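For this view, one protein chain was removed and the others were kept in their places.
When the chains are written out, they are named A, B and C in that same order, and each has its own residue count from 1.
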């Protein structure tokens, strides 16, 4: 059977801190739907990490978290500006449209998953017309789908014009821990004026859980009913919240992301194929033809050809130096 | 702080078999989104329990499971026949409408949460007209919201006319384990011609997970994309599936439901207030005025006044005889 | 073939003023989608009639007008309070749910189609909970579905508490012309704080056209795109607007409604069956058993048994005294 170790950062299980927190949270009879002490404590930890007084909720799916967040920011007849290779545009089977009755996407180009500011400016300069879904939200992803990490200044150069044009701001932080480990300050989320941020738990090493932070509390009207209506509120809410206690209280969310990033750098150092993008977080993207990819698969390693045609190797909290070296040797053999 | 022990069957944590299965499932790197061996094994166990070759998926939310199931059975301009006090009608914040662009509900009366067959017949006799959402699905709940358990014959007397009228059949089995423990044969689900059945994990004693069985495979076209689109497909799918291995392989799903049912009977035996409904599963519903309910709360026990005005006491896998006796004494004191 | 003269006020064609206005509007090449001079003039006339600086749009369907209006006032996870026999609750096939991804309805009782203020107070007193769609809008209908006409004071006694509770206000004015002809001041719409009002054209005597007035311009963000997105913006918009020039400029909208109301009073005077509701607008509702209704149909006259079990006779701009007398004679014969 093929080895999936580097196929994605979601192929591995949960880190020990998460499993321990789940076991801790399991005791006792508490009220449901997020009114319990475990959820309260996890939400406090998220607020503390973000240094912000925001509403925090937890969902089992990152796709749901993003789509739900966008639905609070855009009307159905409006659109979301995003990178053409963003997760919401390419990997969520149209979930933003489902959660908001047909909200549109305006995909923009840009190197390594960063949105090109000129492309954004061009869209913002377009007149509102009745036959087109005008942008209401700018969706940003950090780290990007191609393993790049925006600096705060880079994000500000996109967020600023968007905010000036009246748009809301969404942050897809499925790999925000990797960005933070790479130097992006978590407090920048508030400074940038993000309205809704999704903090990734799953890819960071949790059981299924994403934290959604609503900085604009005006969006949070009847938030729990909205989550319930959208099938995103569970009764035993503590099991979605507890992982965040495990990850944030111990610092593991960032520390293990730093490890994943380091493993990616190690892999990059061993890589015989040319890098397609700079290695700034936990992914290594290389130029590799079909024959080489096939040889790698025959050698037992499964990885995906990604959106831009590059081959993608993802490291996670669980990746070991031995795995990296083993893969490095396999790559060398088939290069 | 108030004791929530009897407030619901979802106020407690997960049974040991589930926690063990989660720990077991945590190892290794596997493909995501349900393509993994843990999910395959759990789905096989569900099929085996139902004695049916159905498609099986797992969701974190029972509300989502029900609403998603209904969306596969009804067009937006159609409606779902349900009990007026069913979960989909009273406790899901309109989720069926969200998942299917406005599908309607046709709530019917009936004792103890069972739909009155005459009420069903009256609805089925109505002509199709353009200004009304005609029924396309009959939704059944077993055990009912009031702790009653339909026999197979009782369900057949509802399912038969509905099927004859061309309707699909949905089973909300949030407490199906309690029904099974009370004598309802699981194989009856297939015999009744149910199209989509939701098997409750959460209330049975799992971390958040419900199993959805699609008996009509024609409904399952591109099922995973449909789940993804609706924010119901998670990458680390094994964590939603593993609990079912823990519950089904060991027999705990039924055995612990039998315990919960027994605790309800024990509580009924101690109950100084008149029963509002027969105690057939894990709930005890009693007639209790506001003053008495307030005294109980002052005494430290929180329970809900329920949809029909009765006070509801729910037992779970975790309820102990000591807890029941303690509550019994408290009830006696305030009666 | 059965005579439909009294089956509804939408069974007849358009009044001469409307047909003339359509012919007038037909000339020339103008820009589409409502940017044309005909639409501008019609919107001005609506604003003038309402004595309000509101945004005005025209739709072909009253159901669409209501559902669209409600979608601007309620989030999908919220609900609309309405009379249990209101058009949105009983005659629109769930359109409010479609236009707003599952918005709910909270139907209230009340005599002759008027909402009982005590029923409203009871709903407004309910706490917000996550599992229920809380009310975000109060929908009022004047004249009511049972031919009653709310006074401004009566509406204020409903609108006041709703507004105080933070709800928006929707007016279904499908028969607003009949209410105005019966003494309801059109300027009261603004005074009552209505957020979105639908002014009925079709039942007043137009070709298919309803005027929708958005008093709260904050709701009108990208209104034309929202209409387009919802399939409610037509290119040759002048044909939906022109009827309003014909009806408002001439005063025919009110004058012909006064005629319809007078015909209803005439019919009430001839009616051998007991009135089920006071005759305040253009409808006559009577208590009539199945055998009598069948005799009437055999005699050639088709009318509907209505929501509350009464038999409904509607008069329109086109109803003549001769028709009324003819029907009166038929009724006398079968009574």
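We adopt the following convention: a contact is a pair of C-beta atoms (placed from the backbone, for glycine too) under 8 Å apart; a residue touches a chain by one contact, two chains touch by 3 or more.
Keep in mind that this is a model prediction, so the values were computed, not measured.
The chain not shown here makes contact, within the complete complex, with A, B, C. Between the chain not shown and the residues C:26, C:126 or C:287, the one that touches is C:26.
Only one of the listed residues, A:93, A:247, A:268 or A:324, touches the absent chain: A:93. The residue touching the chain not shown here, chosen from A:13, A:102, A:205 or A:243, is A:102. Residue-wise, the contact with the chain that is not shown comes from B:230, picked out of B:7, B:180, B:230 or B:293. For the chain left out of this panel, the touching residue among C:72, C:232, C:282 or C:310 is C:232. Note that of C:115, C:213, C:284 or C:318, the residue touching the chain absent from this view is C:318. Where chain A meets the missing chain, the touching residues are 76-77, 79, 90-104, 130-133. Interface with the hidden chain, as seen from chain B, comprises residues 33, 75-78, 100-102, 128-134, 221-222, 224-230, 233.
Annotation for chain C: contacts to the undisplayed chain at residues 3-5, 7-8, 10-14, 19, 22-23, 25-32, 59-64, 67-68, 92-95, 98-99, 101, 202-203, 207-208, 225, 228-236, 238-240, 302, 318.
Convention: only the chains that are shown with their structure count from here on.
Each chain's centre was taken as the mean of its CA atoms, and the one lying most distant from chain C is A. For the pair chain A and chain C, the distance between C-alpha centroids works out to 48 Å.
Here the spacing of chain B and chain C, counted between their Cα centres, is 41 Å. With centres defined as mean CA coordinates, chain B is found 33 Å away from chain A. Residue positions 76-77, 100-102, 130-133 of chain C are each in touch with at least two other chains.
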